[in-house]
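The other protein chains are all here in position, but one chain of the complex has been omitted.
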């Protein structure tokens, strides 16, 4: 059975077509590179509107059956940055370890990593993870957290996902 | 005066007697090993029911006078994992540093440590700390946070607890 993965770019300017969505594309490229089990992507680009972000997260998880949604953009301290708020509003459980680890690895690159409010959470059988906006930071964060993603999706009853071991060594306790 | 310490195992299967509660036993063993001042343990094994966890935490702190409650189990992302929610609901103050540090040391062992939602908080003069489910992870986490536990209990007006220095060097600022 094919897993469904949502890629949600949150950006006023990308949604108006003012520039190319390199961030969403970087996520899609990463997924194609590391996941070896069948999956298809549902891809959206929307502006930084909290209600719209919430509705889109709900649509992707509830209607389209996503087991994983990766968002990019809108996690900073600026007034228009509302992706974490929207994520928290639609999730039943928040997983603070994702944000902590992503900030930690980003902090090794830039001191402004502490300004990111990235989080992750669970809605039904869907894991939602906020990623930063910049392609190279996206890859850094995904490399840090992805080893725990397939097992998390197992635990919440989502689709089975496995990775190419030479790219990302996903970890399932007890199954080694 | 004897300190009272609650050990609360939260597990559907252990509470039905389907397997032995090795986690609760690992906590009790640890406490006996490191604490040198007089204490007695109040030990409970209950299923993953949020209301029951809250009631038991309240009973242990308010009625039985626990200065410390260590829980094990129910901190993951699965639907039945509700220990952190119950802990947050009964605590007046949340201490995020405990969860951060426990995830950090666990992450050095397994990448799935970021899935743990372990937290800690204060209810009256009782410190409540969520521990993971596996005995070896319990020990790892306790070794990380226990040096700060006696002083924390001092600050909230709980019982005096001291540790064997060769096991855990508990730290009281200003008193060295």
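Each chain gets a letter, A and B, in the order it is written, and its residues are counted from 1.
Just so we're on the same page, a residue touches a chain if its C-beta (ideal position, glycine included) is under 8 Å from a C-beta of that chain, and two chains touch if they have at least 3 such contacts.
The shown structure was predicted, so the numbers you read here are calculated from the model rather than taken from an experiment.
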item: Residue among B:41, B:64, B:78 or B:101 that touches the chain left out of view; value: B:101
item: Contact partner of the left-out chain, one of A:11, A:87 or A:116; value: A:116
item: From A:6, A:24 or A:99, residue that would touch the chain that is not displayed; value: A:99
item: Absent-chain interface as seen on chain A, which is shown; value: 76-79, 81, 96, 99-100, 103-104, 107, 110-117
item: Residues in chain B touching the chain absent from view; value: 93-98, 100-101, 122, 127, 145, 147-148, 151-152, 155-157, 171, 173
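Following the convention adopted for this analysis, only the chains that are shown with their structure count from here on.
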item: CA centroid of chain A to CA centroid of chain B, Å; value: 31
